[in-house]
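Contents: one structure, followed by commentary.
For this depiction, one protein chain was excluded, whereas all remaining protein chains were kept in their positions.
Letters A and B name the chains as they come in the text, with residue numbers starting at 1 for each one.
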Amino acid sequence: MSSRKWFLVFVVLLAFVAVGSVAAQEVTQIRFGTINDPAVERVNQLLVENFQAQHPGVEVIVEYIPGADLVSTYTTQAAAGTLPDVIWLADLFVVPFAQGDIVFDMQPLAEGDANFDLSDIYDNLLGLSRVEGEGLYMIPSSYDVVTMYYNATLFEEAGAPLPTADWTWDDYIAACQTIKEATGKYCFANGGGLPTFEWWAWVVPFVQGYGGSLVGEDGMATLNTPETLAGFQAYVDLWTTHDIAQPLDFDAGGNCFIVGECATMFFIPGIMSALRALDPQPFEWDIQVIPSHPEGKFTGMGTYGYAVSANAQDPALAWDFVKHLASADAQLAIAANYAGTPLLQSLREDPGIVDLAAPPENITAFIENGENGILPTFFPGECGSLYAGQINQEVKDALETAILGMMSVEEAFTIANDNINACLGG
Amino acid sequence: MTTSTAPALKPKRSPHFWRNTIEGYLFIGPVVLGLLIWTFGPMVASAYYSLTDYRIISAPEFIGFQNYIDLFTRDRLFIQSLSVTVRYAIMVMFLGQIVSLLIAVLLSQKLPGMSIFRTFFYLPIIVPFVASALLWRYLFNKDYGPINGLLTGIGLPEINWLGSPHSALFSLVIMSVWTGAVTTIIYVAGLQQIPEELHDAAKIDGGNSVQRFFYVTIPMLSPTIFFNVVTGFIAAFQFFVPAFLMTEGGPANSTYFYNLNIYEKAFQWLEMGYASAMAWVIFVIIMIITILLFRISNRWVYYESANES
Partner (left out) sequence: MSAVSQPTPSIQLYSQQNQAARRKKQVGMGTVYALLIIGSVIFMLPLIIMVATSFKSFNEINSYPPTFFPREWLPSNYPDAWSYQNTNFPRWTLNTLIIILGTLPGVVLTSSLCAYGFARMQFPGRRLWFGLVLASIMLPPQVTLIPLYILFFQLGWLNTFWPLIIPAWFGGGALNIFLLRQFYMQIPKELDEAAIIDGATHLTIWWRIYMPLSRPALVSVTLLTVLQIWNDFLGPLIYLTSPDNYTLALGLNMFQGLFITRNDYIMAISTLMVLPMVVMFIFAQRYIVQGFVTSGLKG
């Protein structure tokens, strides 16, 4: 064992590392935290290029956040105050990060910027960037309203009618049952990726579609009112009574819709890029506006975007970087990569989106469906939200026990309601 | 055997007392410094957090023992996750140690080609995490997984491994045993350290291989077994990443491990104060079990130089 030699090698290497880490600290710089996705890459490049054209003296340092452990990275960096100036953010972080002063309120910057027209962005979408309608903590990347994707090949094989814009959920269920009988395949894909059966963007629209709500005017939970229960029941029925939803224990090895085992999927526009990455296309698919509930059409939204962290040394500089995300330039680049649909009303009829090559043929359905997008219910107090914390846990457990048939919907949600109110009330 | 260094009565300080002390601390100096610099500070910090309402992104606010009170009175998942963890730890301890030891004995045979076989058995642990979560989900899949394929092939019923609340925890136990090569490696090294002539002596005395295993191998290996049992327990109590990646704690919270609970409380609920209280509760539990294991170890762990009490 020649440990002396090892030691020398070690010292030399360390010196090399140390020099490397000291050298990079002089120029004015802006740190940009983002995610590495082929569909998003072009947009990131545009943001960097545009910013560097405006501020040639400022260096942009790109830091990638490995998708799997975003949360612990951010919270740790936030606790120590080392977040990058501009950060990639998802809707679920907006409220806690805004409340914890981790992200900067860009509303004044947006209003004071003559080159920026906030009113051009769809208003319901901006709700995801605000806390109870106040402030602006994230520029969303796209008009990310949950829309129905369907496997046209499967529908046709089974002899089921293709979805139309005036479908009700009853039409949907009937078509799905035809498919189930003819092919044995399921219809409602429960995510396959991260959003599973408890994703608020699927459940809450059912509640509202039956005239229910999750919180009353007194700020207490109302999970067991007759209307709300009817909504939950209709959602759970997709698994139980109708047996057309992907069972919770059916692991298709990936997204059930993408692997061709589920006839539909309810998701945001960006997943087009994943579908189109399949070459050749394994089946024909298209999109359609979501079906309507008794009380009308409701669907969820879920978006990511960029925010100025409270840590930014020069928020105005960081704003210059972020705001370009909402430019026609960047929005059309996102559309061209099938990573989303433009969030600017002025681009509603733009050939850059309307004339995009199929699939999806019916791409404008994303925008038509946009007005149906609702916001996640806001719960006051410190009991969590529909994304995380006790409220999320209770709703998830209630849905799971009901879907698995361990309890009735009424029993499960009465328990959840009592637990949530015990927290909200005390 | 020298037992004379551990007399029953406390001797007067030897003339070398101070020299021995200084020399001793020079030897353990690195770890003493390491604990002082890297470990105790963060531990004290987390102990303090456990007495606060600390939402990571806002400053901690002192609330006394409220987190501990909530934990025992209001948190229904506390007991559930503790029970999952204890059941897992017991299963994985028994199954894991036995399987690893048997494999280690097999791998310690002096036969040609053994180093290749050893490598084969160690392979499961060298697969990166991201990849192994995908692989195990595939292996356990109820519809097309190779494990169920094998079961139906020999006429047994299929098992809904990860999909049923009854079997999901046990599936993770199997996976942990399968990837228990760290334990195996340490057993193999321990077996190598047993002097050959002890086996030879037993052979001359006419002991067959089973007898040699129980009367020579096991006692001589007991310090290694003790190490694997203690560290195995600590590791089992802290297990959660595969559960996080493969089952997300489900179905029906049947794989909601205690440390997964801590992770979610800390980084998803952003309740670091509460998570710290949870961590200190499990810390005390692990510590009590470890102390018990050390106490019991006097009865069955055999050290060649028996100077350790």
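Here, a contact is a pair of C-beta atoms (placed from the backbone, for glycine too) under 8 Å apart; a residue touches a chain by one contact, two chains touch by 3 or more.
The shown structure was predicted, so the numbers you read here are calculated from the model rather than taken from an experiment.
The residue touching the chain not shown here, chosen from A:Glu41, A:Asp101 or A:Asp120, is A:Glu41. For the chain left out of this panel, the touching residue among A:Asp237, A:Glu261 or A:Asp320 is A:Glu261.
The chain not shown here is touched by just one of B:Phe72, B:Phe129 or B:Trp300, and that residue is B:Phe129. The missing chain lies against chain A, touching residues 1, 3, 6-7, 9-10, 13-14, 16-18, 21, 24, 31, 35-41, 61-64, 66-69, 72-73, 75-76, 79-80, 82, 84, 252-255, 258-261, 270-271, 273-274, 277-280, 282, 304, 339. Counting the whole complex, the residues of chain B in touch with the unshown chain are 2, 5, 20-21, 23-25, 27-35, 37-39, 41-43, 45-46, 49, 56, 103, 106-107, 109, 111, 114-132, 134-136, 138-139, 143-144, 146, 178, 182, 185-186, 188-190, 192-198, 202, 204-209, 211, 215, 220, 223-224, 226-227, 230-231, 234, 238, 259, 262-263, 266-267, 272, 275-276, 278-280, 282-283, 286-287, 290, 303-305, 307-308.
By definition in this document, only the chains that are shown with their structure count from here on.
Remark: chain A residues 68, 71-72, 75, 78-79, 96-97, 99-102, 196, 247-251, 253, 384, 388-390, 393, 397, 400-401, 404, 406, 419, 422 touch chain B in the complex.
By the touch criterion given at the top, residues 55-58, 74, 76-77, 130, 137-138, 141-144, 160, 162-164, 248, 250-253, 263-264, 266-271 of chain B touch chain A in their complex.
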